[in-house]
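What you see is the complex with one protein chain gone and the rest in place.
First chain written, first letter: the chains are A and B, and each begins at residue 1.
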Amino acid sequence: MHSKPKALWLQGLTCNGNSHSFLNHPQLGILMERFELLYHPHLPCTLSLEAVVTCMHECDLLLFEGAFEPTMRRAGVALERLLEHYGACAAQIVAVGSCASFGGVFGSSGGLDAQSQAWSEKIINLSGCPIHPEWLALILSGFAEGSAFALDAQRRPKALYAHLVHHGCTRNEYFEWKVDAKGFGVNEGCLYYDQGCRGVLSHGSCNRILWGGVSSKTRSGQPCFGCTESDFPRRDLFKTRKNMSIPHEVPLGVSKRAYLTLAGIAKTFTIERLSKDLMDD
Amino acid sequence: MSTLKRLKRREEIIEGALKLFSKGGFYQTTIPDIARTIGMSVGNFYNYFTSKEVLAKELLLYISEYLGERIRTINESDATTQEKIRAIVAMYFEMVQSRPEMIEYFLRIFLSNREVFGEGCEGTVCVSAFITEMMLFFDDGVSCGDLREQDFFSAFGLFMGYLGGMAFLCGEKVLPHALDSYVDSITQNIYRALKT
Partner (left out) sequence: MIERRLIERIEGEAELEFEECEGRVAYATIRFEHMRGMERLLLGREGRDALVLTPRVCGICGHAHLMACVLALEDAYANAGHALTLSPKAQALREATLSLEMIQNHIKWWYLVMSEELYALRGFTPPKESALRGAYGAQIINRAISALAGQWPHNSYMIPGGVTCDPGALELLQAQTALFEATRFVQETLLGMELERFLSALTCKEITGIQSDAGRVEAMLLELGMQEKGRAYDRFAVLGSHGFAAPARLRGTKTYKIDPAQVHTEAAITLRGESMARNALYRGTSYETGPLARALQRGDPLIKNMHRRFRDSTYTRIFARLYECALLLERTAALLRGVVLGEASWIEPPPIERISAEGVGIVEAPRGPLIHRVRLERGIIAAYEIITPTQWNLASAPRERPGPAQKAMEGLHVSEAAFVFRSFDVCSVCTTH
């Protein structure tokens, strides 16, 4: 029998949100059976943090959560030293969450891949604040199977980030016909024009792989805040920047001319069904 | 008939009809009138446009695209916002003089016979090419910090209403000076009214 790959979960400056999100995976036990978990902040594992920081152990898969802060120490040892050691022995490094991938909310010096040339080829960025447990499960299973993932320019697996958050949103038809939500707290209307939704500008699978298997930000009336992108957190998250009523940013890859042409035409028509409350007759 | 020839013929109809409509009005001008001006049989005319209403809409699209294309060139230049305003004003006044029928058509026919443009021309659909370019112009202006953020139509109305008014005064021969001598002062006024 082959020995199981050794996985190590290490944290920089973080809120633990990714660790907790991962615990929400419904088949956590089955998933983790394929690994020897050397360290995780919450799950049972074979090493204590004090043992981890001796750097006398090796891992195959390094899962790094949080922002890399050069001055930070874990159990008295410089994070830089830990990363150097475990980053070198790992066959793959997963930057779990946006802080690890890009700096995110807490990082001031960019993502993990900015820290060392030596590892950058091994890094998979799983951006998101936090990650969805299924996303990480995909990478873990892939690692156990020895399969490789096609990555985008920001080293994110295309299988997850080729889509936009907009894909699968229940408000799509409202977007198409330019029926804007009349405010918050309604299921009718799209949140792009007034409420700041970045679904058409953000890569991610939030509306394909639902949270808790049941919902998403936009489905529950929150605008997408673009937490999977490197510029998260942007400013003015609950409103759409406009220039004389014209959205400052239009859907990814669509020219503003094309967008305005279609939007202008769509806006001309009043679709009765779409202007009514869903629950009305 | 080759497609090219057909397109050319179509354009001839459009140009001819524009002149007639803007001179004689929409209801007074008949299809035989149009056919006659361009030397075409009435039967053949119907091969191009199935009714006068359809033709009327096509004319509007034609003008909108004509205007849109010109503003697009201006939008895509690296002129400053003020220079762009000047270019749009100059272009418009130039059109008033070289293609008065287009402006007339727009001001007299489209705006006063809205019932003709009902289905298929709702809202701004038929003038979308033109409106879109104006939107892009305003969007750029606000984006780069030159123009003040406000509602699109308040800005659009100010800009186009002003130009339309000047075109009208010019058409009524009320203006004491040549239209293009107003370009600079009008540019100033528009820019001052819209700038941050």
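In this section, contacts are C-beta pairs under 8 Å (C-beta built on N, C-alpha and C of every residue); 3 or more make two chains touch, one makes a residue touch a chain.
Nothing here was measured: the structure is a model prediction, and the numbers come from that model.
*Asks:* Going by the stated contact criterion, tell me the shown chains that border the hidden chain.
*Replies:* A
*Asks:* Touching the left-out chain: which of A:187, A:230 or A:268?
*Replies:* Hidden-chain contact among the options goes to A:187.
*Asks:* For the chain not shown, which residue from A:146, A:213 or A:253 touches it across the whole complex?
*Replies:* Spelled out, the listed residue whose C-beta touches the missing chain is A:213.
*Asks:* Among A:18, A:101 or A:261, which residue is in touch with the absent chain?
*Replies:* In the full complex, the listed residue that touches the missing chain is A:18.
*Asks:* Considering the whole complex rather than only what is displayed, give the residues of chain A touching the chain that is not shown.
*Replies:* Residues touching the hidden chain, for chain A, are 13-21, 23-26, 28-29, 41-44, 48-50, 72-76, 105-106, 129-130, 183-187, 206, 210-222, 225, 227, 233, 235-239, 279.
The rule is simple: only the chains that are shown with their structure count from here on.
*Asks:* Give every residue of chain A touching chain B within the complex, in rising order.
*Replies:* These residues of chain A touch chain B: 242-246, 248, 256-257, 260-261, 264-265, 267-269.
*Asks:* Under the touch definition given earlier, write down the residues of chain B that touch chain A in their complex.
*Replies:* 72, 122-125, 128-129, 131-133, 135-136, 138-143, 147, 149-153, 155
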